[in-house]
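Excluded from the complex is one protein chain; the other protein chains are retained at their positions.
Here the chain labels run A and B in written order, and each chain numbers its own residues starting at 1.
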Amino acid sequence: MSKLNASDIQGFVLRGYNLPLARYYFLHLAGAKQARELLERLHPLITTGQRWDSGKPDSTVNLAFTHQGLAAFELPQATLISFPVEFQQGMRGRAAILGDTKRNAPEHWDAFWHQETVHAWLGVNAQTSESLETCCDGVQTILTETGTHVLGSQDAAAAVVDGKPTTKEHFGYTDGFGNPDFLGVERSTQPGQGKRMPDGTWAPLATGELLLGYADEAGELPLAPVPHLLAANGTFMVYRKLHQNVATFREQLEKYAAQYGGGKEKLAAKFIGRWRDGTPLELSTDCPDPTIAQDPMQSTNFTYGDDPEGTQCPLGAHLRRVHPRDAFGFDGKLVHRRRITRRGLPYGRFASEDEAVSDLEDRGVIFMALNASLMRQFEFVQQQWIEYGNDAKQGNDKDMLMGNHDGCGRFVIQGDKTATNPPFVCSHLPNFVELRGGDYFFLPSLTALGMLARGLVDPR
Amino acid sequence: MPNQSGRLYGLTILSPIIDDDGAIPSHDLQIRKYLAALPTDERSPFARASGTHLARLVVMDDVIYVGAPSCEEHLKSKYLVFESNCDVDLDGYLAGLAKTIPKELDAIWCHCVGYPLAANVDAFVAYMKACQLETSFFFAAVNDKTVPQALRALMTHNAVAEFIASHQGVAPAELQGEFLALMAKLAAEPTPPAGSMGPHRLMKTGGHNE
Partner (left out) sequence: MSNINGKVYAMNVVTPMRPWKTFFLRAIFFLLWNVKPMQNDLIDLSFIEFARWVIVPRRKFPYLGKGQEKESLKYDYLLFFSNFNGTWNQYIDAFSAVLSKGLDLIWRWSDKYPGSVPVTPFKEYIARVQFDTDYYYTAYPHATANDLKSAHVVQDAVTALSARARECSPEEFGDAYLDFVLQVQTHLGETGEAPVAC
C-alpha cells in the first residue's frame, strides 16, 4: 500500500500522544457562517500526524464533529445522509443497542449533555499545566470571537503516583497496552498487536480498519460519506466518560479475596487478564513479572490456544473478551474486523491503595476509541463482547468491570485443582463503571476540515 | 436422508394459498394478519405441540427477481412455507399437531388450497405430506435431545450455576446435604413451559429490527 499522508491526517488518529494532560471542549456552533469562520481560524492549529523529529510539541489541538455539527455547516443533504446510520443517530440514540440503560442511561449523564446539542469536540493535549493553559487561552479567544458556545469541558490527566505521571487507571491497573498496528501507520510495532497470521506471526491490520478511504480487512473500502475527499483520511471517534466506583471496586475485591484461594492480586488479575502491573496471565500465571510487562516484545505477545478452558486467563476476562486473538479459531478472522484504537486519559485525582475513597468522588477514565465503522467495530465490541457473553461461550455474562450489571450477573473464574488457582464465581455484581456522557464524532482530515471551512462540499 | 439430522426431523412444507379475487382482503393477507397476532411465547400453539423445537411460517408471495440479465418470472400461486424442527417421526408429529392444536391449524391453513381441516387427522397428515418438500442438506448444532430434555437441562443449568455461586467455601458435609436437597427439588420441579424466556425473568421482547 502507498505511504499515508501524515500531514493530512489528524495526529490524534495516528498516535497516542503520551502527553500527560488534556482538556476536551464540547462546542455548540452558532451557525454556518460562524462555524466556517471558527474552522478557518482553528485550521492552522490542528496537530497533524507528521513526525515529531524535533521533539514533542508543548501542546496539541484536534477537532471532530457530531452529525448535527456537520449539519450546522449546512452541508448538502445528500452528503449528510451518506454518513452511516449509527453516526447520524449519535450515541444517545443507540443507548438501547449499547446497553446504556438504567444507571448508564442518558438521563444520568453530566448536565451539559442535556442542554444544547453538542456539535463538536475540541481536544487539547499538553506537556505541562502552563502549556495547557496557554494553548487553551488561544483556543478560548477564537471560540469567543466566533460566537462559539462552550457547552462543557472535561479535564483529564495521567494518574500521578508518587509525584510522577503513570499509565495507571484508578482501579490500579496499568492501562494503554494493546492498541492494534495498522498498515502504513508509522509506529514501532510489537508482536501481538496486529492480526495473527496462520503461521503464528503478527501482521498489521489493514489501514481501512482505522481510516476511511483505504481497504479494510475484507478488502473493501469502509462505508463512508460522499464526496470521497470529505471522508478520506478521516475516521470515527467514540467519546465516553466512564465514572469509576473505586470504593465499590475495592470493597468487592476485598470481599471476594477473602474467599478466593489465589489471593487478592491474582483475583484482580483474573478480572482483566493481566496482573495490575500489566503482566499477561497467559505469560505468568502465578505472579506479576516486570521483565515481561516492561518488554514490548513480550507484553502483548500471547495467545489463548493453549488455555481453552480458561484456567489461566478466564474465558470472560476483559482482555480475552475485547481482543480474543486466536480464541475463536478461523485464524482470527472473526476478530480482525472488530478491533478499535483506544485514546484517552483518566480524570480525577488518583487515590493510592491506603487512602480512603468514596464512589461519589469524581474519578474515572475518558474512553475514546477510533474506528472506521462505529457499528461494526466499537458497537459490536460493546454490545456483543462487553455487555453479552455468547461469543466467549459465557451466556449472558457481561464483562466483570465494564458491564452494566445493576446487581445481577456473574463472572466465572475457571481454575484447576491447585489451592492457589481454584474455580471461583463472583455474582450479584454492582456497576464498577458508570457512563456519564458521550457521543459519536467524525474526525476529518485536514483537507476535509478545509472543505468544511470554505463551504466546498459539493452536492452529489 | 437429509430430512433427518440425528433425532431432529427437518420439515419443510409449501402449501399453495387460495387465489380468489373475491376474497377481501386476499387469503395471504388474512394469513399474515392472523399470524401477526398469534403469541410466539409459551402461549404459542406450537408450545403445546409436542416435539416442536422450532416452527416458523412465512408467506412466500412470489419468487424474487434478482435483476437483469436474469429472467423475470412470477409464481402463479402464493405459498405458505411451514418450517419445523421436531424430534418425533413425521407421521406422528403431524398427527400430534392435528390433535393438539386443530383450531389454530385450521385458522391458518383454511386459506390454503385443498386443506381438509385438522379434525380429519388422516386427511390432514396426507395433505401436509403432499405439500412437503425433501430437504437437500440439513445441519443442526444440537440434534440428539428432545424438547423436554432441552428445557429440563436449561432449568438444571440455571439452578446449578446459582448453587455453585452461592456455595463457595461451604464445608463438605453441609455441601453434600444442600446438593442432595437441590437435586430433590429439581426432580420434583415440573418441566418448564416450552417457548418461555426461562426462569426468573419477566417476558420481554428480545428486540426487533429497527
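The working rule: a residue touches a chain if its C-beta (ideal position, glycine included) is under 8 Å from a C-beta of that chain, and two chains touch if they have at least 3 such contacts.
Computed from a prediction, not measured in an experiment: that's the story for all the values here.
**Q** Thinking of the whole complex, not just what is shown, which of A:I142, A:V160 or A:A218 touches the missing chain?
**A** In the full complex, the listed residue that touches the missing chain is A:A218.
**Q** Just one of B:H27, B:H53 or B:H111 touches the chain that is missing; which is it?
**A** B:H53
**Q** I'm checking contacts with the chain that's been left out. Which of B:I31, B:A98 or B:A118 qualifies?
**A** B:I31
**Q** Can you name the residues of chain B that touch the chain not displayed here?
**A** Listed in rising order, the touching residues are 2, 5, 8, 10, 12, 14-16, 18-19, 31-32, 35-36, 38, 40-41, 44, 46-47, 52-60, 63-64, 66-67, 70-71, 73, 75-77, 79, 81, 83, 85, 113-114, 130-142, 145, 147, 149-154, 156-158, 160-161, 164-165, 171-173, 175-176, 179-180, 183, 194-198, 201, 204, 206-210.
**Q** Determine and list the chain A residues touching the chain excluded from the picture.
**A** Residues of chain A in touch with the missing chain: 86, 94, 96-97, 99, 218-220, 223, 309-310, 315-316, 329-330, 333-334, 336-337, 375-376, 379-380, 383-384, 387-391, 393-397, 409-410, 412, 414-417, 423, 425.
Heads up, the rule we're going with is that only the chains that are shown with their structure count from here on.
**Q** Under the stated contact criterion, what part of chain B meets chain A in this complex?
**A** Listed in rising order, the residues of chain B that touch chain A are 161, 164-166, 168-169.
**Q** Which residues of chain A touch chain B in the complex?
**A** 259, 410, 424-425, 427
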